[in-house]
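What you see is the complex with one protein chain gone and the rest in place.
As written, the chain order gives the labels A, B and C, with residue 1 at the start of each chain.
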Amino acid sequence: MKPIYSSAKEAVADIQDGATIMVGGFGLVGIPEQLILALVEKGVKDLTVISNNCGVDEWGLGLLLKDKQIKKMIGSYVGENKEFERQVLSGEIEVELTPQGTLAEKIRAGGAGIPAFFTPAGVGTTVAEGKEIREFYGKDYVLEEALRADFSLIRAAKADKFGNLIYNKTAQNFNPMMATAGAVTIAEVEEIVETGDLDPQTIHTPSIYVQGLLQADQEKRIERLTTR
Amino acid sequence: MKPIYSSAKEAVADIQDGATIMVGGFGLVGIPEQLILALVEKGVKDLTVISNNCGVDEWGLGLLLKDKQIKKMIGSYVGENKEFERQVLSGEIEVELTPQGTLAEKIRAGGAGIPAFFTPAGVGTTVAEGKEIREFYGKDYVLEEALRADFSLIRAAKADKFGNLIYNKTAQNFNPMMATAGAVTIAEVEEIVETGDLDPQTIHTPSIYVQGLLQADQEKRIERLTTR
Amino acid sequence: MGKVNYRERIARRAEKEINDGDYVNLGIGMPTLVANYISEDKTVVLQSENGLLGIGPYPTEDEVDPDLINAGKETVTSIPGSAYFTSAESFAMIRGGHVDVAILGAMEVSEKGDLANWMIPGKMIKGMGGAMDLVHGAKKIIVIMDHVARDGSAKIKKECELPLTGKQVVHKIITERAAIDITPDGLELREVFEGFTIQDVIDSTEAPLIVKNVIENVK
Partner (left out) sequence: MGKVNYRERIARRAEKEINDGDYVNLGIGMPTLVANYISEDKTVVLQSENGLLGIGPYPTEDEVDPDLINAGKETVTSIPGSAYFTSAESFAMIRGGHVDVAILGAMEVSEKGDLANWMIPGKMIKGMGGAMDLVHGAKKIIVIMDHVARDGSAKIKKECELPLTGKQVVHKIITERAAIDITPDGLELREVFEGFTIQDVIDSTEAPLIVKNVIENVK
């Protein structure tokens, strides 16, 4: 029922210069690897990217950074990416650092028709500067507005042809909220199964949020291999 | 790891007159049957009850209504309960009717540390009277505050001993949010399995939200049996 | 044409508002009937605000599961490709603009698209249920109802007298007599159904109607 793209190139064909895109993943886990590579190849520029991290220097969103395709980055953590830190400190890239929970909630709110909400995170810090502060039950909270995107590029383990998605372990992270907050959500999945093959009680992302599917093998690079 | 009560009576022992309780379920589906019966038996009074519906005349929360144990009801739909409608129209019970989505979100917010949020539901109606209205992107939204409870009484299909919960089909409804918004959450479950027996990818309510478990058989009365 | 057939005609006409691939929420009562008339050419996924995407037909007696109901509390089944979720997720879906069409009943609709369908002060309180969220969330809001009240009084009014469910939210009204669009200029009469005349519809509607391109004798 949902379009299945024949290539990553086809999947990102409608993404134009200046687009706002959400990209799923935490570190390199759960990132839509092939969709990102397709954006690099397409050379689309002036992107506003909403993603918790910005990849590493040679993989994931780090590739878009290196090519200076990102105008503005909204995320919570840049620690692992030297080129990102360099572009931020030199002012080459605009960055909006957002507490991770606030980022997750802003994206959820965007997908859920909630334009703004109060949260304690960031009160008394630079994050709350210029924003409304209000007291509830004797504690201060800051008003944060929702985020939406033109496109959400996400990664799941399995999809059925309706577009229902199941994620693997901690590869879930930001993907389900981003699926809800993109005007167009494209899911890169490891496997597409027949409609009806997924248990409806275990669906993480219901099909209503998904506009297109791409089956693609994943490298799943490991950032910090740590063993016993 | 979580206490397993030997009876519904023991499970509700700490609930005192004047308590605010959330009770899961939609209609009669997913209600904590035995915990409600224990509240009736206990005769606890002046309750503020937060629940989407208020049972039917002879079952579920309707039993608490009949005994006049409820001082105030916060819910979205009372249509199926004649005694409720009578008490509301006669002013015997205080009622705060809340749009169903707003109710669900207020409870989620309560559990998620969000004190208030804006929603479009109810703008221009009596629901928004006395509340702040603010425009975002050219549309009006009303500010709604979070709900929390002293106790949340919920119903699940399965629990493990850690307190992880899985619900059955549409018996999920309000239960997962209520699990997060009770200072003490007591889950009435059809089956308790060993820790490790539930697939961690299919958990609906993680154990962190659950303070106690009761295994109890369910009558599962059907409000509107409709067949082909 | 009896009342029952009117209901069927309304449901059949409402079905035409649904496109292939749409996600649709059907309200309690007459709107639920629309499910029976969805064309086999269309893949339509029905959302139930109590936490189900993909309502199936009513169960056989053997299939009845007391834990599986629709928002009207009727026992139902679910289709292949369905998903269950919480009420919060369900209304995230609704409020977030992901549902394509909502078909609701009404007590009154105003010419501006105001809707009243949840209470009669001092007489009847059902509660708004999910209607106040739906009217702000679904991309297209269709009201289906009897054209007039039991006492013959108009239900399509200049202003609603009953407490509102939502202001300026309805896009289209379908009754046993007519299909009417709510436009920025007011109510525009689009179709008059067999057995009624344009004048019949005008006479039984309190609000003024724009009558420009009306298709008459629609079956």
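Just so it is clear, contacts are C-beta pairs under 8 Å (C-beta built on N, C-alpha and C of every residue); 3 or more make two chains touch, one makes a residue touch a chain.
Here the structure is a predicted model, which means the values were calculated and not measured.
Touch, as defined at the top, links the missing chain to these shown chains in the whole complex: A, B. On the side of chain B, touch with the chain left out of the figure occurs at residues 1, 108, 110-114, 160-162, 164, 180-181, 195-196, 200-201, 203, 206-209. Residues of chain A that touch the chain left out of the display are 26-30, 52, 75-80, 85, 88-89, 97, 99-105, 107-108, 119-127, 157, 167-177, 204, 220-228.
Methods note: only the chains that are shown with their structure count from here on.
Centroid analysis (C-alpha atoms only) places A farthest from chain B.
Ranked by number of C-beta pairs in contact, the top chain pair is B-C.
Each chain gets a centre from the mean of its Cα atoms; for chain A and chain C, those two points are 36 Å apart. One simple way to say how far apart two chains are is to compare their mean CA positions; for chain A and chain B this gives 33 Å. Computed centre separation for the pair chain B/chain C is 28 angstrom, with centres defined by C-alpha atoms.
Shared contact sites, meaning residues of chain C that touch two or more other chains, fall at 78, 84-85, 91-92, 94-95, 136-137. Annotation for chain A: residues touching 2 or more other chains are 112-114, 200-201.
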